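Removed from the display is one protein chain of the complex; every other protein chain stays in position.
Note that the chains take the letters A and B in the order they are written out, and that residue 1 is the start of every chain.
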Amino acid sequence: MRVEFQDIHKYYGRVRANVGINLVLEPGRIYGLLGENGAGKSTLMKMLAGHTQPSRGRVIFNGKDTGGLNPSRALAMGVGMLYQDPLDFPALDVWENFRLGGRQRDKKRALSRLQELAERFHFGLSPEEKVSELTVGERQQLELLRLLDLGVKVLILDEPTTGISVTQKEMLFTTMSQLARDRGRTIIFVSHKLTEIEELCQEVIVLRQGRLVAQLQSPFQSEDLLQFMFGAEHAGTAESPERSQPGRGEFIQLEDVQLSGDKYSLPDISLQIRPGEIVGLAGLEGSGQELLLRGLAGLARVLKGRLVFDGEELQGRPYLKFRQAGIHFLPAARLEHGLFPDLSLNEHFHLAFPPQNGGRDNLLPEEGIKKFNIQGQLSTTARALSGGNQQRLLLALIPAQTRLLLLEHPTRGLDHGAGQQVWSHLLRRCRQNTALLFSSADLDEIKAHSHRVLIFYNRQLVADRPSHAISVEEMGRLMAGQGRAV
Amino acid sequence: MDFLALTLAGILSAGAPLVLATLGETLTERAGVINLSLDGTILLAAMTAFALAFVSGNPWLGLLGSIAVGIATASIVVFMGPILGRSQLAVGFILTLLCRDLAYFLGNPYARQFGPELPVWSIPGVRDLPFIGPILGYQSPVVYLSLALTVFFWWWLFSTRAGLELRAVGEEPWAAFARGIKVQRLRIMYTLLGGALVGLAGGAFSLAVKPGWGRPQGAEGAGWIALAIVIFGGWHPLRAALGAYLFATLQVLGIYLQEQFPGLPAPLFQVAPFPVMILTLLLVNVGSTTWFQDLAFRYPGMKRWLSRWQVTAPAALGQDFRPEK
Partner (left out) sequence: MSYAAKFSLSFGRLAAAVFLSLVFTTLILLVSGAPPLHTFVILVAGGIGSAAKLAQTIAVWIPLVLCSSALLLTFAPGLWNIGIEGQIILGAIFATGFLRPFPAGASPLVLAGALIAGMIGGALWAYIAGVLRTWGRVHEIFGGLGLNFVALGLTLWLIFGPWRRPGVASMSGTEPLHPSLWLKGFKGFSLSPVSLVLALLAIFLVIYLLRSTRWGLSLKAVGQNPEAALLFGLKPNKRIVEAMALCGALAGLTGALQVVGVYHRLLPAISSNYGYTALLVTMLASFRPKLIPPICFFFAVLNVGSIQLPLQLKLDSSLSGVIQGVLVLSVFLVHGLEERWQLFRRKK
């Protein structure tokens, strides 16, 4: 099916998400949709999949104007989208997820059809398992099978490789190529990862600030792509700010610590961390790095072992003790877990820095806003801030006497510039001997900023290496359970 | 033997309204909507059923009236909650008080009167069976209805496509919407259907189980217990019905004990269901507390036993769903 975008504009109030996009997608090809966070890729695809309407312009399938689309109409016309966060039903079984919204089938026939499709693409899915038990990659595979069963002709993949293993990724790419070849399906692969686009796509479309700035055929030149993505004034990989050397001595010690969380436990970890040391944690979602961060923050149970922080034993103590000792945790879901949506900036500062808790080093709200460059007034609510500003607010609320910072995905969802700012602030803290542990899905980020890398696989710590002694490729392999562990 | 059969028959009868109300609210909550107005609706429906039956001489008309009342209050809940976006808890709570006061106000002329009741059916064939005969053979139609509907909705929820869609809507309305399921329509439909069953429960009270109308009627508090049983029952029709019969057993037991031990204060028996209600809720929720999980690590046997009882609500329960985003 031939898809055409004619003069597409999309506005959200004053924000222009897409401006004047004209694009034709031919059947049987694999397109890459490349752009920074906020460039307009997801918005454009949401219009194709029927989740929103264009403010202006038309979407045309095989020469016919689609009129107003909603997700089910779009699906009926053959457009399906695989979301980064699968839109499925964790509480229901695999086969029930497969059957929902699909053809009228009883259980027996649904099971056999699922089996048939799974075998064709070599996916191993057990039909009566609850979807909540599957990995992100497996959930994607299930969703893919469901869309294929519905006869989807245009398949949109939205950042599909976040959170899946290398093997699963290779399987996905093979499947995509296969799908495009037989029956002439159109595949649109949305990503900000150059290497993957270069590997998979025949044609790449680059968006920047809502506009279509380039449409190129493979083979691609990375520098060209980067230039289109970021504009002429910023090309090439960004410079990492200077990192200082960690201090001496054993600041934090874990001896045979067993941590336990809601879904799983992390067995016997022994670790030492020096003051000012930056440790990056790598691993697929659910491999254990989240639990380590939470355990160090006092938010997860320590079943056995000793957790010593600057000479003080903290295992078994409540969260507040950890906080008093100078440990601070920043969650990845900023608004959902870290801030109060309808309280103002002023109130956030007031709550974070009680006046009696010794305060000369703690910030007054006006100072905080200025120092951390938060775009907002004292009375702006946290909900009204952009993602980048929410992260800046979280950083501004870190108490001055913090000596261990634990961050989940510090730059997730931020554009490049905002991410750099976050890091320059974090590094400034580390120069003052604050130790930092952070998890990230971006292996380049980990390599660029850490002194040391911890790699998790299958709920175990499998490697602990200095960052200069390990390559990004090897990190990926260890994360997926291949390669030699230390 | 006779005595046991009689007691069981009494439990089935006393439990019928609770089963109906609990079933109805289970369906509503499976769609993600909370109808907190149960207690008031049951009273208003009971009053309406009795008044209609009294005035017309026909108890079946009264039963129809009670269904209408249930649908009416549910339509207010669904209009102001899911459609207009007001807090479901607030609207439901206001309606509980309003319907109760409305019931007392409009029912004033019918208080302490004798009116028609639903006939007791005797089922040929069943009534002659040994042991089961006296239990199932002579019951009010609402009892048979409660049993039939329990089985029906158990099958409906877990073995049909429509039931699957209902469960999907209550878990992840956005994902359901993306698959072409008419989320809002289903939420409205099941809230109204649930309301109809709740109204039926009211009619079951005033036309069968606790005939007549008064202030108090005797059905006070039943709606709240039904809401708790929905949770205790894990939003599963069979388990919810079991919970309802548990409370009915307590009631019947209470009457028996009161006769046997007249020295015990009467309020004890009226009040007893409520601490039990709190205990049942404790039982099914406690597994998610941190202190319990700590204990469970040291005594894993306890964890295994207790975890069988734990329940999880439909993920989207009480949340708004606005498709025009």
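Definition applied: a residue touches a chain if its C-beta (ideal position, glycine included) is under 8 Å from a C-beta of that chain, and two chains touch if they have at least 3 such contacts.
Computed from a predicted structure; not experimentally measured.
Between the chain not shown and the residues A:A352, A:I455 or A:A480, the one that touches is A:A352. Within the set B:L149, B:L164, B:A228 or B:A244, the residue that contacts the chain not displayed is B:A228. Only one residue in the set A:L150, A:L343 or A:L427 touches the chain that does not appear here, and it is A:L343. Check B:F105, B:F131, B:W155 or B:W305 against the missing chain and you find that the one touching it is B:F105.
Mapped onto subunit B, the interface with the missing chain covers residues 36, 76, 80, 84-86, 89-91, 93-95, 97-98, 100-102, 104-109, 215, 221, 224, 227-228, 265-268, 270-271, 274-275, 277-278, 281-282, 285-286, 288-289, 291, 324.
Although one chain is not displayed, its contacts with subunit A can still be listed: residues 319-320, 323, 329, 331, 336-343, 347, 350-352, 354.
Quick note on the criterion: only the chains that are shown with their structure count from here on.
Considering their complex, residues 161, 164-165, 167-168, 171-172, 174-181, 290, 293-294, 297, 312, 314-315 of subunit B touch subunit A.
Those residues of subunit A whose C-beta lies close enough to touch subunit B in the complex are 51, 71-72, 75-76, 87-92, 96, 99-102, 104, 260, 301, 303.
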